[in-house]
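Take a look at the structure set out below.
Every protein chain except one is present and positioned as in the full complex.
Chains here go by letter, A, B and C, matching the order in which they are written, and residues are numbered from 1 within each.
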Amino acid sequence: MEYTKTGKYIAVGDLLLLVGKDKKELIVRIREGGETQTHHGVVRHDDLIEKHCWGDVVLSHIGYAYTLLPPSLEHLIRNIKRNTQIVYPKDIGYILVQMNIGPGTQVIEAGTGSGGLTLAMARMVMPHGHIYTYEIREEMQNLARKNLDYVGLSEYVTFKVRDIEEGFDEQNVDVVFLDVREPWHYLSQVHTALKGGGFFGALLPTTNQVSVLLRQLERNNFGYMQVEEILLRHYKAVPARLRPVDRMVAHTGYLVFSRAITAVT
Amino acid sequence: MEYTKTGKYIAVGDLLLLVGKDKKELIVRIREGGETQTHHGVVRHDDLIEKHCWGDVVLSHIGYAYTLLPPSLEHLIRNIKRNTQIVYPKDIGYILVQMNIGPGTQVIEAGTGSGGLTLAMARMVMPHGHIYTYEIREEMQNLARKNLDYVGLSEYVTFKVRDIEEGFDEQNVDVVFLDVREPWHYLSQVHTALKGGGFFGALLPTTNQVSVLLRQLERNNFGYMQVEEILLRHYKAVPARLRPVDRMVAHTGYLVFSRAITAVT
Amino acid sequence: MEYTKTGKYIAVGDLLLLVGKDKKELIVRIREGGETQTHHGVVRHDDLIEKHCWGDVVLSHIGYAYTLLPPSLEHLIRNIKRNTQIVYPKDIGYILVQMNIGPGTQVIEAGTGSGGLTLAMARMVMPHGHIYTYEIREEMQNLARKNLDYVGLSEYVTFKVRDIEEGFDEQNVDVVFLDVREPWHYLSQVHTALKGGGFFGALLPTTNQVSVLLRQLERNNFGYMQVEEILLRHYKAVPARLRPVDRMVAHTGYLVFSRAITAVT
Partner (left out) sequence: MEYTKTGKYIAVGDLLLLVGKDKKELIVRIREGGETQTHHGVVRHDDLIEKHCWGDVVLSHIGYAYTLLPPSLEHLIRNIKRNTQIVYPKDIGYILVQMNIGPGTQVIEAGTGSGGLTLAMARMVMPHGHIYTYEIREEMQNLARKNLDYVGLSEYVTFKVRDIEEGFDEQNVDVVFLDVREPWHYLSQVHTALKGGGFFGALLPTTNQVSVLLRQLERNNFGYMQVEEILLRHYKAVPARLRPVDRMVAHTGYLVFSRAITAVT
């Protein structure tokens, strides 16, 4: 069930990215007897299993061409089922390198939301790291759990329905990331859960929130504050007419990073 | 020697980020009897070992305050010894999520350069993944090897001094990343080394190079081309005067991503 | 009929920007007996003329609030009738300062398109400067002429339906701006029309076009080449939740500027 391992041929249980000639994309879990309804006809899984290799182009039942690709982490994040705004892949990549999240890292996250960042971090800390993710709305966390199950990464995640006002169960974690509206209310809980020098991060849409958070970090034994913004510009990949696409996402949020510092006594 | 594991106290072998009151940063490997010369006096390692915790603020021999922090992956990349342009952390984060590089991934890279991207990828694919990195200039690769040794990640990297015109030794790898001037010359070698549907990436400074690469990808059984640019904007982290810093890195390079597609015969 | 002069009260002939409570905008020319149909009822011009001041808030016949404002040049450009892509106000502002276009400047433009840039330049060079605008498609230029008539600026513009391959009628102009697909075909005609040291500019969507134009400028006695891009980021103007809007125009075109240099003989 681990999504990252693929053999030569498409096999049962594989996660597959179908890319149509029209550039439309679908993510599919391959099942015996499974069928995927595309915009241009049906693709039958039994026609693929052990018959087609990764990278092949196949035809739907009405003859429309689809390429069989392993999805990237970026595809999985973008394609989760969601009822909240997700953290964007451009921001996630930078969070990983700034907060030192990789194999073995112990992370607390709140709120879980639809689980996009949870998924990305679970993928990166496996097999020995772990994500503890807190969310106050149970139905939201159920959705995130389904998303993690779907990609086969749930075993690296512990889900908790909890108001983080009450604090975290874990101690000595490497990283705490808060994607909540008013993260400044929970800084003493965060500090208690973090290792000395540990990484704190938050994503905030408005400049006013950033100012409040910075002020409260200073007052709660955090140091080394950083505020960053990541912009992603897509280009039309046409060799003779190379140019940025017309419109872009102008803003997802400001990334605030900081570190837990020993209280001066 | 694995850099990511730290205990409560500073210990021999730890990699340490010293951050001065003046925001100047130093990365240090802790040794018995070691001394670090800062801009504001000496910090003696024996004064830290098993005596100070991560997150503590210590004083140099002339009384200047330094905070003891675990370095992030971003620090390690920025602080390697280099005699080439490095790949920037902002680009590396996005490369990781776009090319699905995480625990277990098998990656070919060329050229090694000073090893910044090598280091980041080694950190992310450990313990079961591996980086095979090719470089034509031996002295360059020696530098990269020293950089990887320094952070304790060499065991996840195989270094090869080789003109990649001759092809790669590995087959069936998940990812090939080329940071060379004319990557289009090596696309058939790349295709041979990649798994079906595998990830190809390149970083190119000029628009002309991007156009040439896109054209050659189309002719060499690659598909799903993407061209992206990542911009990072730093803010002054002052709560009452929040604003972007005055100047920024305006351009590092264009990221080109593509996939190995089965040749139509 | 000059649009820029307004008295205290709304008067016949005034150009008016109606801004609804819903932020929807309409540009209106005030006429005796005129009526403007908004999304929220009718605004009768006779209720405004000599009865309401600029800056007043009035009610439509169903009681919806509209503010009476003089339109800016930015509004006029954005609201012209168009059947082509227009040059954006963000680019026009920079073109004006880079090409020294102001009161008294003599300008040749091609193609006219819908007349957005023509309008802006006419506004800026009046009363003693002039715009000579060339367009190959007659129906297009008729549209531009209507747009200029509407805002009362036609007297500063001479419209010509002409293939610029045949050259320009004017000589010794200060500025030539080409907004055509392949401006490099007309550089000798441009050089002939320009004053010594005069300003040449072009707007091009793709990097490939920029490269071709730069190469041809070098070969045609142009110097001092500059390539620029202007990005405009809108913020939500909410004091307690200040943030960029979610999406933005990512690309309109690359601005290329150059100067006519004396041929070395």
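As a working rule, a contact is a pair of C-beta atoms (placed from the backbone, for glycine too) under 8 Å apart; a residue touches a chain by one contact, two chains touch by 3 or more.
Everything quoted here is computed from the prediction, not taken from an experiment.
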Q. Which shown chains does the hidden chain touch?
A. A, B, C
**Q.** Absent-chain contact - pick from C:12, C:27, C:136 or C:242
**A.** C:242
**Q.** Absent-chain contact - pick from C:38, C:60 or C:105
**A.** C:105
Q: Have a look at C:68, C:131, C:180 or C:203 and name the one touching the chain we're not showing.
A: C:68
Q: Identify the residues of chain B touching the omitted chain, counting contacts across the whole complex.
A: 205-208, 233-234, 240-251
Q) What is the set of chain A residues that contact the non-displayed chain in the whole complex? A) 207-208, 210-211
Q: Would you write out the residues of chain C that touch the absent chain, in ascending order?
A: 4-6, 8, 19, 53-57, 67-74, 77, 89-90, 92-100, 102-105, 120, 123-127, 195-199, 207, 210-212, 214-215, 218, 223-240, 242, 244, 254, 256, 259-262, 264
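Just so it is clear, only the chains that are shown with their structure count from here on.
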Q) Using CA atom averages as chain centres, what separation in Å is found between chain B and chain C? A) 47
Q.
Can you compute the centre-to-centre distance for chain A and chain C, using the mean CA position of each chain? Integer Å is fine.
A. 44
Q: Measure off the straight-line distance from the CA centroid of chain A to the CA centroid of chain B, and report it in whole Å.
A: 21
Q | For chain C, residues contacting two or more additional chains | A | 207-208
